[in-house]
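A short worksheet on the structure shown next.
One chain of protein is taken out of this complex; the other chains stay put.
Here is chain A:
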């Protein structure tokens, strides 16, 4: 086997309809984020990504995939499974936003309160999460991330390429604006 000087990580799991997608489905630029709800760096990136989607609303769509690093973040796996349970009810992004906006409240008690705030039934969601109904889904995201070269959180892929720059808004705008977009078909 060869030893290239530098491996360029590429997204190996294409975006499909099972993904959580925010923004226009036919947006020319797709950002795939691998994130961990308890990761402070993901928390810091969250408002920047939201603002990016606002400023480039016709250009960019965001895909969110789970990458809980549970040895660092004991609440991350449960948070991811709760987001999936909300997603089953069409509320993934609301739950996603709540989680990133309440990163100091991810313990089970406060998490249930968050679920309730969204108007979902905590008992129902807790039961599903306790059965790990969505464990395979979260694992599937994680495994695909590892195979694609996710090396921490947040890791972003812009198009198929791992984004090596920062996640401040100017960095993100620069990266998105430099991404070649397909010529629209007439």
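Keep in mind that, in the parts below, a residue touches a chain if its C-beta (ideal position, glycine included) is under 8 Å from a C-beta of that chain, and two chains touch if they have at least 3 such contacts; residues count from 1.
The working rule: contacts and distances are computed from a predicted model.
A single chain of the complex does not appear, and UniProt lists its protein name as "Peroxiredoxin", one of "Methylmalonyl-CoA mutase C-terminal domain/subunit", "AIM24 family protein", "ABC transporter ATP-binding protein" or "Peroxiredoxin".
Note on the undisplayed chain: of the listed residues A:24, A:108, A:152 or A:166, the one touching it is A:152. From the options A:69, A:118 or A:169, the residue with contact to the chain not on display is A:69. Although one chain is not displayed, chain A still touches it through residues 1, 3-7, 9, 12, 68-72, 139, 142-143, 146-152.
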